[in-house]
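Here the complex is missing a single protein chain, while all its other protein chains stay put.
Right, chain A next:
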C-alpha cells in the first residue's frame, strides 16, 4: 500500500517537472518517446497536455502532421522529424520546431508513426482550440463545423474562451449559438442550461431539436412509491398510458412479480410431459383446443410437475401494489420544463413552416398538372374530342429534349433549343393526327377516343423500339440544380420553380391568344357554335387543325419540363394522362381558368392527403380519385362550366 502511494507521488512529481520545464517540443516527445511511438487514447492525453504547457508556437503544426502521419522517428537516435515526401530517396527530414530542413535519412533508418483513429480524434479536438484562434477565417469556420459534427465536453471551455476575441460578426454569432448548444448538453450548471434552452424558443433548425429531444427522453418505470429523486413526466395508470400486459411485463422485468406462463411455455411443458400418448391423464389427440390444453396443464400443475398459472387476481394484486410512471432520464426538472416549453414553441413554428412547404409542393404539382392538361383542355373544348394520345405528345416532347441534348452538349443551349423544337415536333404530330384521323371522325367522340388510343399504343411501342425500354436522362443545366432553401423545412428545387414560371407563362400566353388575337376569336367562335362560325366566314377545318396543333405543341413543351425532373421513358405520358383527364373534367371543359382551377385543386388535394398519410402515396391517389368521383356528382360540368348555348346540350 505504502509503495503504491510513493509511486503515485513520484509520478505526480515527474508530471510536474515536465510541465515546469516548459521545454521544447522535441524534448517533450523524447521524454515520452515510448508513448509517442505506440500511442493510445489514454496515453496520448498527458503528452498533449505537456505539449500545450510548453506554449510553443509550432504545436498546431506538429499535431496536424502527427495526425496526418507525417511525423517520423529516426531509429538511430530516436529523434522525431516531419517528413513531407516519403517517396523521395533519401528522405528529407524537417525539424519539428523550426520547420526547416534538418538533413536527410535513408528510408530504412526511419519509422512512420501511425496514430490510430481514437488517438487522431483526441488530437483533432485538441487542435480545435488552435484553429478557433487561427488567423485564417476559413480555418475558424472549419473548426466550428468540426465541433458541430462531433461535440465534446472539452470544447465548451475553449469556445467560451474564444468568443469575446472573435472579430467577424457572422462567426461570432455562430460561436455563440454553438456555445449555447454545448451548454445545454454539457454544462453542469442548471441555470445556464435553462437560459440557453429558453434562448432557442422558436428556432426551427434541426440541430436544436437534436439537442433538446434527448433531454425530453423518458422511460417508463415502476415502484411501490415514486421516489423523491425522480423527475416525473407523467403518472400512468393501467389502461391509461400503459396496457395491462405491458405493465405486468414491467413488473416481471424488475423482479417485482413472477413470470406468467406464456402459451409457448405452456405448450412446451405439455410436450415435455407426454407419457404413453397421455398428458396428465388427457389423450394427446384430444388437445386440439385452447380450453383442453389449459385443463391438461392445470392437471399437470396440480401434481406439481409444472409451475402453476398466475391467476388474474394475483396479477391484478401485483399491479395494484405498484405505481407506474414516465420519468425523464434527465434529472433536473427545471431543465426539462424549459426544454418542454421551448420544444412546444418550436413545434408550433415548425407546423406553420410545414404548411408553407406543403403550399409550395402543391403549387409545383399543380403547375405540372396544368402544363400536362392545358393542351388537352383546349382540344377537348374546341373539338369535343378526347385525345388519348395526348400523353404520347408529352412523351414526344420529352424525347425531343433528349435528342436535342445528345446533339448539343451544352445543357443550357440544348434546353433553349429543345423547348421550341418540342413545340414544333409535337405541333406537327398533332396536325398530322388531326388531318389523318380525327377529321374523319367528327361527331363521333367515343370513336375518336378509341382511334386515338390506337395511336397511343402504336406511338408508345414505336418509342420503345427506337429508344429502347430503359429510361433516358434529360439533364437539367447546372443553374437549375439545387434548391431554394428558406430554412430546414421550407425549400423548393429550382427546377420546380422553373416549371411554375413556365406554367404561368403559358397561362398568360394562352389567355392572350384566346382573348386578344384573331385566332383566339375564331377559336372561341368555333367552340361556341361551329355552324354559325362557318357561315360568318370562319373556316372551322383550319381552326380545328390549328387548335389541335397548339394543344399538342404545349403538351410537347410540358414533356420537356416533366422530363427534366424525372426520366424519359415511353410510359412518361401515360403516367400523366389520367390525371390530365381528371384535371380537365374537374376544371370544366374548354376554359383555361377552369383548367387552372382543376390543376390547383387536384395538385393541392393530393399534397394535403399525402401530408396526412405521408408514407402512402398510393392511398393518397386512391382517395383523391374517389373524391373526384364524388365531386363530379355535385358539379358534373366541372368547376367552371360553360353556360348557355355554348354548353351544347
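In this text, a residue touches a chain if its C-beta (ideal position, glycine included) is under 8 Å from a C-beta of that chain, and two chains touch if they have at least 3 such contacts; residues count from 1.
The rule is simple: contacts and distances are computed from a predicted model.
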item: The complex's invisible chain, by UniProt name, from "Thioredoxin reductase", "Urea ABC transporter permease subunit UrtC", "SRPBCC family protein" or "Imidazole glycerol phosphate synthase subunit HisH"; value: "Urea ABC transporter permease subunit UrtC"
item: Residue among A:84, A:290, A:410 or A:481 that touches the chain left out of view; value: A:290
item: Selected from A:52, A:223, A:301 or A:628 as touching the chain missing from the view; value: A:628
item: Option from A:372, A:459, A:474 or A:495 whose C-beta touches the chain left out; value: A:459
item: Chain A residues touching the omitted chain (full complex); value: 267, 270-271, 274, 284-290, 293, 380, 386, 388, 437, 440-441, 444-447, 449-451, 453-462, 464-465, 574, 578, 581-582, 585, 616, 618-619, 621-622, 625-626, 628-630, 632-634, 636, 649
